[in-house]
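Every protein chain of the complex appears in place save one, which is left out.
Take a look at chain A:
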Amino acid sequence: MSTSPDTLAPHVDPRWRDAFIMELRLRDVPGRRIGDALAEVDGHCRDADEDATTAFGDPVAYAQGLAEHLPTRARLPLRDGAAVVVETAGVLGVVWALPPWLNGDPLVASRGMAATVVVSLLAAVALCLAPAPTLRWLTRARWWQAALAGSGVAVALAALTRLVPDGRLEAPAAPLALVSLVLLAVGAVALHAGGATADVVSAPGADDARSVRRARTASVLVSAALPVVALLAAGGLALLPR
């Protein structure tokens, strides 16, 4: 059976569906349970010939009421946070250290680069450890709120940059690139092994071996996407004229 929300709930307005899925995700309800609840909403809308808002009201309020008696996935924020930090460090390290290594140059870092690494890692940790209400606010932020938050991060980055001693920081590129490649691989494997990327919203009854294989393949592809993009970006930077 399909695991795509589009085909799982064709009678439900996509905006209602997405808000419903997001709220249940924020409450750590497993994908299979979300698919079950969504299919029930879709069936009722089809039978009653009503839209989801008329039959079920606000998607967030309905999801909140439903989640009270649904099982939840055990959250492991420290493990997930460690995986994201390792992956982020790997991406930054590969993008910056691989091009000079391929060109036979040392890695030259400015204080802006160093500050960016610190802020990026702090942001990754903060997002992993953020409570559900904060994440909920982020998903619903309006454009001006997002712009304000982005400006705040930019100001913090600029202030942090002023604290770093001025001057060129030089380091051998090869060991940093190799360590970054290892971090990238370890982060991807940790994300896949954690199971978060395999927890897809699945249709009721989609528990046969074929669906399990499909979810595992999707998890491998999602986990591998970031390393591939980082390697492509590093390769592109290496080809730029020096």
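Annotations
Just so it is clear, a contact is a pair of C-beta atoms (placed from the backbone, for glycine too) under 8 Å apart; a residue touches a chain by one contact, two chains touch by 3 or more; residues count from 1.
FYI, contacts and distances are computed from a predicted model.
A chain of this complex does not appear here, and its UniProt-recorded name among "Lactate utilization protein C", "PadR family transcriptional regulator", "Phosphate transport system permease protein" or "Cell division topological specificity factor" is "PadR family transcriptional regulator". Residue-wise, the contact with the chain that is not shown comes from A:A39, picked out of A:A19, A:A39 or A:A115.
Take chain A: the residues that touch the chain left off the picture are 36-37, 39-48, 55-57, 61-62, 65-66, 68-70, 204-205.
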